[in-house]
Structures are given as C-alpha cells and as structure tokens.
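One protein chain is absent from this view; the other protein chains keep their places.
Let's look at chain A:
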Amino acid sequence: MATLQLLRGAEMLKQGAEGRVYRAEFLGKPAVIKQRFPKRYRHPELDEKLTHRRTMQEVRSIARCRRAGISTPVVYFVDYSCSCIFLEEIVDSQTVRDFIASARRSSSRSDQELQRLAELTGRILAKMHDEDVIHGDLTTSNMLLRRSADSSELELVLIDFGLSYISALAEDKGVDLYVLEKAFLSTHPNTEPLFQQLLGSYSASSKKSSAVIKKLEEVRLRGRKRSMVG
C-alpha cells in the first residue's frame, strides 16, 4: 500500500499503543501523518470498523473546530484504508507543556505570559465546547503554541482529536475539563492559581459555562470519594 510504503521511509515522532505519528513531506509541504492501528485483542472485523470510525471522528472534529475558527492542523488527505490522517505540520511550535515548563524556570516576565496563555486556553476550550466538540484527551501535550506570523501574539493550536466526540451534555464537557485539570496539575505542580485563571476565562467566554463548571465540581467530588475508598 502506498501510504504504508511512505511511512516506512518517514521519520517517526511517536510510537503509541494505538498508533504512530510520523513526519514527512507531502505534496511539497511539511506534514504529520497519524496512523492508527487496530487493537489486537478484539474481533478483527469489528476492530477494523472501530478503527475506521475513530479515524472518521477525528477528522470530523478537526473540521468542525476549524469551521468555528478554532486553530487545528489542516487535514490534507485521509487514507481510510489504513487509517492514516495527513495533517499540516505546525512548524516552529512547542507544546504548551514545554512552554509552561520553561516559562516557570525563567524570570518574572514569563508570569504575565503564563497568565495570557491560561486566559487564551480557557477562551478556546469554551469555544470548542460551544461547538459541542468534546476533545477527550485534553493535556498540555495536546496543545501547541506558535507565534502568529503577523504579530508576536501567541496562537494556540489544538491537536490530537483521536478520542474526541460530539456531545451537547454539560456532563461530558465537565469531564473534559476534569481530565485537563488532572493532567495539568500533575504535569505542572503548584499551578492551581494558573488553572483557576483558565477556568475563569472559560466561564467568562462560554454561553453555557455555569452548568459545565457545576458538573466539573461534581466530578471532582466523585473523584475524591473514589480515591478515598480505593
């Protein structure tokens, strides 16, 4: 198969349990190729169907976000026969994770920048949820930052919609934020005020935020109870 042949000569960025991420030139442009493979333990035919459906959902969520003006990598081409998505490479970017880590290591100037980042992130997640897109795997590694070409403004690019789905339920949005909160605070210890700022910005931007934040609080409580029991 043509795509798999191309991947053999491509640079691998990441090897995961359910897929690989490669970098390669595609039609003269720098591209990232995400390959998803079936989990072995399931029924092979069912496997293929599920893998196919996941790939479709990933593509659909990206398209939906872009239509709403949320920055995500452009989809160039999808090879459904091997569940490979060809995406625009976000060049000269870094993950939010690396950005926060290095900003916290350096001087006071970055404090302001971190606050701007939290504000921006809250605003964009609110927009995404207002489109009923649930990301499903919000972490600071699944967000990229780049400086936009025309200014020094930071641009946040959401990536990795591999677990995304469409839902209007406040509960699903609350869980989405809870997943981020857990990841955020464990990756970046002692950043509670920064995360609060993110949530504050989310609340101010989303039309339906109060129900979502209420659900987030419920989920937190459940999480705490569970950890006390277990």
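Note that in this section a contact is a pair of C-beta atoms (placed from the backbone, for glycine too) under 8 Å apart; a residue touches a chain by one contact, two chains touch by 3 or more; residues count from 1.
Please note the rule applied: contacts and distances are computed from a predicted model.
> For the chain that is missing from this picture, which UniProt protein name fits: "3-methyl-2-oxobutanoate dehydrogenase (2-methylpropanoyl-transferring)", "Protein fuzzy homolog", "EKC/KEOPS complex subunit TPRKB" or "Long chain base biosynthesis 2a-like protein"?
This omitted chain is identified in its UniProt record as "EKC/KEOPS complex subunit TPRKB".
> With the full complex in mind, choose from A:20, A:60 or A:220 the residue touching the hidden chain.
Checking the options A:20, A:60 or A:220, the one contacting the hidden chain is A:60.
> Just checking the interface: what residues of chain A touch the absent partner chain?
2-3, 6, 24-29, 56, 59-60, 62-63, 66-69, 71, 74-79, 81, 88
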